[in-house]
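All protein chains but one are shown at their positions in the complex.
The letters A and B name the chains in turn, as written, and every chain counts its residues from 1.
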Amino acid sequence: MDFLNALVVFLNFVFIPAAAYGAQLALGALGVTLIYGILRFSNFAHGDTMAFGTATVILLTWGLQAIGITAGPLPTALIALPFGIALTALLVLGTDRAVYKFYRRQKAAPIILVMASVGVMFVMNGLTRLLIGVDEYRFDDGARFIMDVRTFREMTGLPEGLALRSTQALTLVVAVIVVVVLFWFLNRTKSGKAMRAYSDNEDLALLSGIDPERVVRLTWIIAAGLATIAGTLYGLDKSFKAFNYFQILLPIFAAAIVGGLGNPVGAIAGGFLVAFSEVAVTYPWVKVVGYLAPWYEPGGLMQLLGTEYKFAVSFVILIVVLLFRPTGLFRGKSV
Amino acid sequence: MATNRQAATSSSPWRAPILFAVLAALFVLEGTVRNSMFSGSWNTSLAILNMGLISAITALGVNMQWGYAGLFNVGVVGFLAMGALAPVLISLPPVEGAWQAGVPRLLLALVVGLGTLAMAKLAWTRTRSGIVVTVVLIAGFVAYRWLFDPAVTAIEANNPARNGNIGGLGLPVLFSWLVGGLFAAAAAWAVGKVALGLRSDYLAIATLGIGEIIVAIMKNEDWLARGVKNITSIPRPVAQEVDLQQNPDFVDFATGWGFPAAEASGIWVKLSYMSLFLVVLLIIILLAELALKSPWGRMMRAIRDNETAAEAMGKDVTRRHLQIFILGSAVIGVAGAMMVTLDGLLAPTSYNPLRYTFLIWVMVIVGGSGNNWGAVLGSVTIWFLWIKAEVWGPALIALLTGPLPDSAFKAHLLDSAPHMRFIAMGLVLLLVLRFAPRGLLPEK
Partner (left out) sequence: MTDQNATFGNRGNRDASVVNTKGMGTIDGTRRSGPVGAGRAGDPFLIGESMTGGYGKGADILHDCTISVEQGQIAVIVGPNGAGKSTAMKAIFGMLNLRQGSVRLNGQDITALNPQDRVKAGMGFVPQVNNIFPSMTVEENLEMGAYIRRDDIRATMEQVYDLFPAVAEKRRQAAGELSGGQRQQVAVGRALMTQPQVLMLDEPTAGVSPIVMDELFDRIIAIARSGLPVLMVEQNARQAMMIADKAYVLVQGANAHTGTGKELMQNDEVRRTFLGG
């Protein structure tokens, strides 16, 4: 019984939140890794692309709600999402036209693209602020819980409760669908294979008749889609605040690098690794230990690090992985 | 075969003096002309200039790393924060009762913590056994927390309303600027040691991470510098405005120049700071230029221009990179200490990477990568624009939306006009990168 209680506490406070957060990070890291693999630079504007995408989704959600359209038990944002993706993709493609294309034609060193992405980051940051401001918003509507604590207790008779918020379940479902579709696209379709070929060897791809500009456009569209989805899921799960999306850049980069930059499988693994470590290290384990080892009375909360230091966790994982496997867990650079 | 569109225009020896003169004119306008664009207040003008000078020193540090060695440091905010700790820990008076409460135990805990890391490293090089390292780390961590937690609780319980921190050493604040450099250098050593010279570098992500961590530590470790409760009343190296206003000689002097005493005291203080900052700035530029012209500097440039060749000639590229990374970070640390001294306040929540990392990068690129005077010019210019954009943005929007009828949309635009400066800075960076990548003052 105590073991079951411990398990429920673990699932409720560690496993489920970490899985949802991990899925959000993984989607973000996938976008970063695709751009790194194909456009060959780390996109510092990715966090702000996520923020912009989410902001458009929120505005559209409000619009839909205003005219009385909702998705019933599901968040209205889900209806707004495809339109948000389209708008973000348009913005990102416009940015590529206006900024990156010039350097690509010149065969400019990738560091110049990194610099340019810092400029784009500023502009997108400003755009998002213009669009929606700097305040914190919650935009999840529909059913709040798939399973709430009381129902669970009544069902099982355990003193500990287990809650599954609908946004968490939604995050996992959407993430699985997106990842399956993305991998099917990259590994099974001609266009997806062309993207991987371009990432592997630009010249040979060109000589094989692959249109580089088409590959680049596809990449931006996919990255915009991933960023908007990741951002919206993160916002639904927690809340939307533009600055948080800038800060999430670190765990996302860490996830992408830990998994091996340029490697989509690695990005997903990295995302979950970072998320689970963050939650596990910052969670006070006293309750779980209390059930598992009732004879032991710990002095404190048994929390390894305060939640304020969750960024430190992604950083330490990053360092450890790089020290032992400099190319990341799944050898990097192979979209 | 270089198609240097920019080269033709940038070779003039008058370019730098002219640009600096234009910049100076802007500050004079800000100080004298009062209209919708300028404030007409010398206090405002000098305040912008002082912060611009600190930004310039920060940019010099970044420029050393980027310009001389091509290192991409995106943790500037962290090194600034590191430096900012120095005035608090060095020049603040000691906190009564903190030492008795547990400072020795705290120091011991920190020593144990660092010792654990060193032991783990040693264990790894000696045994190559993951298990041994893990055991060392776990044992060290337990010992560290056992020492650390009670000490922190005790220190933070010591007069928490006013102090609750370990306090300073009561040494002169100017000395703390130097220590700020040392603090940042130590952090840079740790980061650089890990992130430079793996199969390739991972400096960007490592600095991004350490930047966040240092700021997080400042925000949350109340025993260190009171966290988000802020530290105020950091000692000043210059006179206090109040003292000046009560000094009859100064009041006479001020009225002689036609300024009311209150305004004049502010100007006087700002001018004093400005002189201090200029001295530091000039010393750093002098040292940097001398270093660059020395054999060491030539080697640095050789490495930057062709790493492979330099490596083949037996130069230890990683080691040189580490050196320059530490030096540059030390300069950033000095700037961090100066900034806290100028503000008289340590407010960790204000350490925002957009403002203190990426804006500095805009300054360096706009000024001219690799050119020290360029970094100075770029910093002060960009800082001036950054501040003024907050005023000019709404003015511009008001002008543009003037003909529109009042509406929610217009109100929204007017409300969000101050955010225009982010877009403006991004555009400046993008335009410079595209049309004048060598910056305002190109590297020779």
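Just so it is clear, contacts are C-beta pairs under 8 Å (C-beta built on N, C-alpha and C of every residue); 3 or more make two chains touch, one makes a residue touch a chain.
Note that the structure is a prediction, hence the values are computed from the model and not measured.
Participant: For the chain that's not shown, point to the residue among A:17, A:31 or A:262 touching it.
Facilitator: Going through A:17, A:31 or A:262 one by one, A:262 is the residue touching the chain not shown.
Participant: What chain A residues would touch the chain not displayed?
Facilitator: Interface residues of chain A facing the absent chain: 36-37, 40-42, 103, 105-115, 190, 193-194, 196-197, 199-210, 212, 253, 257, 261-262, 332-335.
Participant: Would you write out the residues of chain B that touch the absent chain, in ascending order?
Facilitator: These residues of chain B touch the chain that is not shown: 1-6, 66-67, 70-72, 199-206, 304-307, 369, 433, 436-439, 442-443.
Quick note on the criterion: only the chains that are shown with their structure count from here on.
Participant: So, what's the distance in Å between the C-alpha centres of chain B and chain A?
Facilitator: Comparing mean C-alpha positions, chain B is 30 Å from chain A.
Participant: Can you list the residues on chain B that touch chain A in the complex?
Facilitator: Touching chain A: residues 70, 72, 74, 149, 194-195, 198-200, 202, 204-206, 208-210, 212-213, 216-217, 219-220, 353-354, 358, 361-362, 365, 415-416, 419-427, 429-430, 433-434, 437 of chain B.
Participant: Which residues of chain A touch chain B in the complex?
Facilitator: These residues of chain A touch chain B: 42, 44, 99, 102, 111-112, 114-116, 118-127, 129-130, 133-134, 246-247, 249-250, 253-254, 257, 300, 306, 308-309, 311-312, 314-315, 318-319, 322-323, 326-327.
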